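As you look at this complex, bear in mind that one protein chain is not there, while each of the others sits in place.
Entry: chain A
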Amino acid sequence: MSLKDKLVSSFLAFENHVDIDSKVHDIRTEAIKTFENKGFPTKKDEAWKYTSLNSVLKHDYSVFPKQENALAYSDVKKYFIHDIDTYKIVLVDGKYSSHLSQTTHDGIDVCLMSAALSKPKYQLIIENYFNKVATKDGLTSLNTAFSKEGAYIHIPKNKVVAKPIEIVHFSTGNEAALMLQPRNLIVVDENSHVQIIERHQSVTDNPVLTNSVTEIVANKRAIVDYYKVQNDNLNASLIDNTFVEQKRESHVSVHTFSFGGKLTRNNLNFYQNGEYMDSTLNGVTIIGDKQHVDHNTLVHHIEPNCESHQDYKGIFTDNATGVFNGKVIVNKEAQKTNAFQSNNNILLSDKATINSKPQLEIFADDVKCSHGCTIGQLDDSALFYMKSRGIPEKEAKGLLMYAFSNNVLSSVKIPELKQRITKLIANKLGVNIGFDL
């Protein structure tokens, strides 16, 4: 039985676990029909031309984990930003881990999606925002059909959340192969500010496929800084579908650091519903082996006087393959839009590949839009310069690659996270640079 058939036929069993009287039940039922119709994307779909899911869909995944598997904090401590106090929503094999988590309802709601979907007090937010900004493509619909667990974050107006929130998904290898469908909803009301760090981490060599959907709503003047740390092992694959809806004068940034995983696909979509706002989409990808990372971004400028900034850096070695497909749509009404996009890549081996494709659809006539894409090797004259000062080749290359990703790194606003990512980059490049950038 194909994975698609297995998923469709599992839906009835899944429904037995959830409250079928809830309004979400109708949404789920609709979604499974959509998935049944559309199925998984293939390379025939324009947006999936350079990414084939075949190699990750072939496993016989368990679609619900049978039992809970506890992880000791000491074993997974290193995956948290433990230098600072954070709120934590931790799921292990798709199930909430209360002892690893630190949730709150004190003025803000940082808790579980399952609670939000079932308890009346969250009903209004769910009705207003759940599955609204998410598109109805096959993968997102699949997630919607099985949406049950994940992070629910609601920041009411005029709150600056003092601590970052970490959303961490672990998989333990309790199942031979596991498919996860985490679902996150983040609603940030007027004038509020929140910082979120998301991570998916497999602690086993068993195959894991995560099809994640995150909906983020930034209301008027809200500030949301979202960081995705993708450093999973070579048997774990991730399809991340993130949808951001922004209202007037809001600022949202999403940073994606992709250093690991077998196959990673980031579908990152921004919809600007209002004036005077900006959206920032930054990414650093450093991969080798046969790893594959695909960034598929969309920024839709709907109203006038808004900005978007995209800056994606990639370093590819061995047989690694990368894709950057950045789409910017500027509606006819969206005059005075400033939309910038830049994608720079370094290929360190002859067998590494990057496919970079900017797509600008501009219907307004008074806008500033630019895109730039570079693909190259490390600069030999810079290497010679550094070596002539006594810096060995390996360190010189490392320093150049650091410098290459520095723009993106320097815009990380959580110092502890920045330090952590600097270390990850150093490990990835196999160098020890004697300072922090």
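Basically, contacts are C-beta pairs under 8 Å (C-beta built on N, C-alpha and C of every residue); 3 or more make two chains touch, one makes a residue touch a chain; residues count from 1.
Operating definition for what follows: contacts and distances are computed from a predicted model.
With the options "ChsH2 C-terminal OB-fold domain-containing protein", "ABC transmembrane type-1 domain-containing protein", "ABC transporter permease subunit" or "Fe-S cluster assembly ATP-binding protein" in hand, the undepicted chain maps to the protein name "Fe-S cluster assembly ATP-binding protein" (source: UniProt).
With the whole complex as reference, residues 379, 381-382, 384-393, 395-396, 399-400, 402-407, 433-435, 437 of chain A touch the missing chain.
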